[in-house]
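Note that this complex is displayed minus one protein chain, with the remaining chains in position.
Should a chain be cited, it is by its letter among A and B, assigned in written order, with residues numbered from 1 in that chain.
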Amino acid sequence: MIYKGILNGCSTDIATQAGELNNFISDNLHSEDTVGSTILFYSEKEQRDALIRLVPTESVKLVRITRYQPENILKALTTMEQGEMTHLYLFPSGFAGSEMAVRLAFRMKGSSLVQVKQIEYSGVQLIASKTVYANHVLGTFKLTKKPYCVSLAKGSANDQAINTRDKLIVTEYDMTHLHENQFIKASKAIPRKQASNLTNTRFLLIGGNGMKNKADTQYLKQIADTIGADFGVSRPVAMSGWTSLHRQVGVSGSMTKAAVCIVAGASGAAAFYAGIEKSKFIVAINTDSRAPINKTSDVAIIDDYKAVLDELVKVMREDRPI
Amino acid sequence: MNILVCFIAAPDLDKLIEEDWVIDKDLQIDTSFLKPTLNSYDESAIEIALRLSDASQKTKVSINHKALTIASTPATTILKTLNALRFKQVVRIDSQDDFRFRPGAIAYILSQYVLKHATQDVLFLGRQSTVGENAKTHLLVAERLGWPCITQVSGIEVIDENHLVVTSQVDDGQIRQKIQTPCVLCIGEVPNTFMRVPTIKDRMLYGKRPIEILSTTDFQLPDETEELLDLKVISHERHGIFIEGETPEQKARELYKMYLKERLEKI
Partner (left out) sequence: MPLKRKQIVEALYNIAGKDHVVTDEQILKESSVDRFRRFEAYHGVYSLPMPAAVVYVKNTHDVAAVIKFANENRVNVVPRTGHSATEGGLETALENSIVLDGSGMNQILAIDTYNMQATVQCGASLQELDDRLREQGYTTGHSPQSKPLAQLGGLVATRSIGQFSTLYGGIEDMVVGLEAVFPDGGITRIKNVPRRAAGPDIRHVIIGNEGTLCFITEITVKIYKYFPENNQFLGYTLDNMKTGFEILREVMVNGYRPSVARLYDPEDGAYHFSHFAEDRCVLIFVAEGVKPIADATATAIEDIVDRHDECVKVDPKLIEKWFAHLNWDPANLAAEKVEIMETKNVCNTTEISANWGIINDIYEVCMQRVRNEIPDLTLLGGHSSHSYLNGTNLYFVYFYNVVDCKPEEELTKYHLAIKKIIVEETIKAGGSMCHHHGVGKHRTHWIQKEYGSSYYILKKLKSAFDPNNIMNMGTIIPLEK
């Protein structure tokens, strides 16, 4: 089988994208007869070499563009891939990846699935699984038409180092001539102030709806700072505007894998839990002994989160300077 | 400007309890005992459309907003609510098919509807339905119509009859773009856009306006290129050991000594 990974080197999350791809390839595409390569879009010349080092396959097509605009990338990909015998296109889990997977499949008359956890190729069809029903259920699907375009499930990158290859085969393309799609009259990128640091955090404190308001949310953030944890929130907190969206944890936010994750005042809905299920150790603090989070944690405290965390800060202070 | 908001009512899956998660031989999960609700993406899409309409006096661009759903259950209460919120028109395309995992079919029907009524300038769709989590419909509609699409939209301003300024999330931040219609806008996470509640008066005055009902048999559906084979309930259970203690202090102490200290030292 021939597969291609597609990376967006214009985005600052490129390392995560590459990590996801690398991990997925080593878990799913190890049989003898698979041949893989990468197509990497980028715009900054200076970053070229650093980007190449992230590539998880032995050969890479480097495509230089002015801006990663979905309509343009689609045009570029369909032109480049015309007549190629690629069976499978792999896209990272981000917004761009899922968008590309679906639209590319449509244009190349193939089939697509987004947020895929695992695949298996039988020669005639691709079997792929992903979560459905708000993360309560794992669905297995059959993709019938080639090429198969899939985007990976969020949070599938692990810390596995990418095998830097010396004998990388690099082909270069210049597509800087591609013009902005007509429908865009003007555009301005607003980069995220600080890159979301939740995905790779080792120690995470999450506040849920049990924090009653913005002030308490800020208070919990302070506690997180004091104990040296990163601070995340559940969706209702982000949606009420008590904190910025990038702190949201869960299927529609960050997928984390902390060594220690403390969840205060969140009930543990499946769509939320997906964002912390890779944690090594989960602590729940909730006033309700029947909240689902208790069962899906390693240890649970039934009490007011503020009371417990205030005490935890004290206990930690006694033990070491924090 | 003609805006078509496409939405789907589905059960609130957070309401299901453990014993409800049973998959039958037809790969169905019975949720018939839950009343249908809107997920937050669709709620945001609807509320944003209403706010654009509210703002039309200021922008001097009149907004003609329609809401449309393809559904097997009547979900009449929701449709009436949208009527009462004064959507200019509310349409239900009736279908007995199982569309849970058929975004291709939904996108086909939507695009056919738009082509037939040839008056829409902008389509709003929520990012994904709760049940299928397909996250494909908006993209496939755009492809079928040959319209551009912006995903993860979080803000929309109307500039004039044919132009919008759209803010959307991208993988490393946000982007603000001035764009020309027609286009498909997929609504993502938008804080502070809970759907408003219509008054009884408005429900009496407008809620009972007729809902246009079409049928999917009017459409020749394409074959799907993806097919569901199996569903399995995921268990997330862990030890769930309760830390006992008289006071928060005792519990915090136990938590730290027994469980956190060593783990945190390794970080």
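Keep in mind that, in the parts below, contacts are C-beta pairs under 8 Å (C-beta built on N, C-alpha and C of every residue); 3 or more make two chains touch, one makes a residue touch a chain.
For clarity, every value in this text was computed on a predicted model and none was experimentally measured.
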Absent-chain contact - pick from B:L115, B:V197 or B:I213: B:V197
Full-complex contact with the absent chain, from B:T76, B:T119, B:N162 or B:S235: B:T76
Touch with the omitted chain, as defined above, among A:L90, A:A128, A:A291 or A:V315: A:A291
Residues in chain B touching the chain absent from view: 15, 17, 20, 32-36, 73-78, 192, 194-201, 247
Residues in chain A touching the chain absent from view: 208-210, 212-213, 236, 239-240, 265, 267, 286-291
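What we mean here is this: only the chains that are shown with their structure count from here on.
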Rounded Å distance between chain A and chain B, as computed from the means of their C-alpha atoms: 21
Chain A to chain B touching residues, read off their complex: 8, 11-13, 70-71, 94-96, 98-99, 102-103, 105-107, 110-115, 127, 130-145, 181-192, 195, 202-203, 235, 238-241, 245, 248, 252-253, 259-260, 267, 269-270, 273, 277, 280-283, 289, 294-304, 307-312, 314-316, 319
Chain B to chain A touching residues, read off their complex: 13-14, 16, 21, 23, 29, 40, 100-101, 127, 130-136, 139-140, 142-144, 148-149, 151-152, 163, 169-180, 183, 188-192, 225-234, 236-243, 247-249, 251-253, 255-257, 259-261, 263-264, 266-267
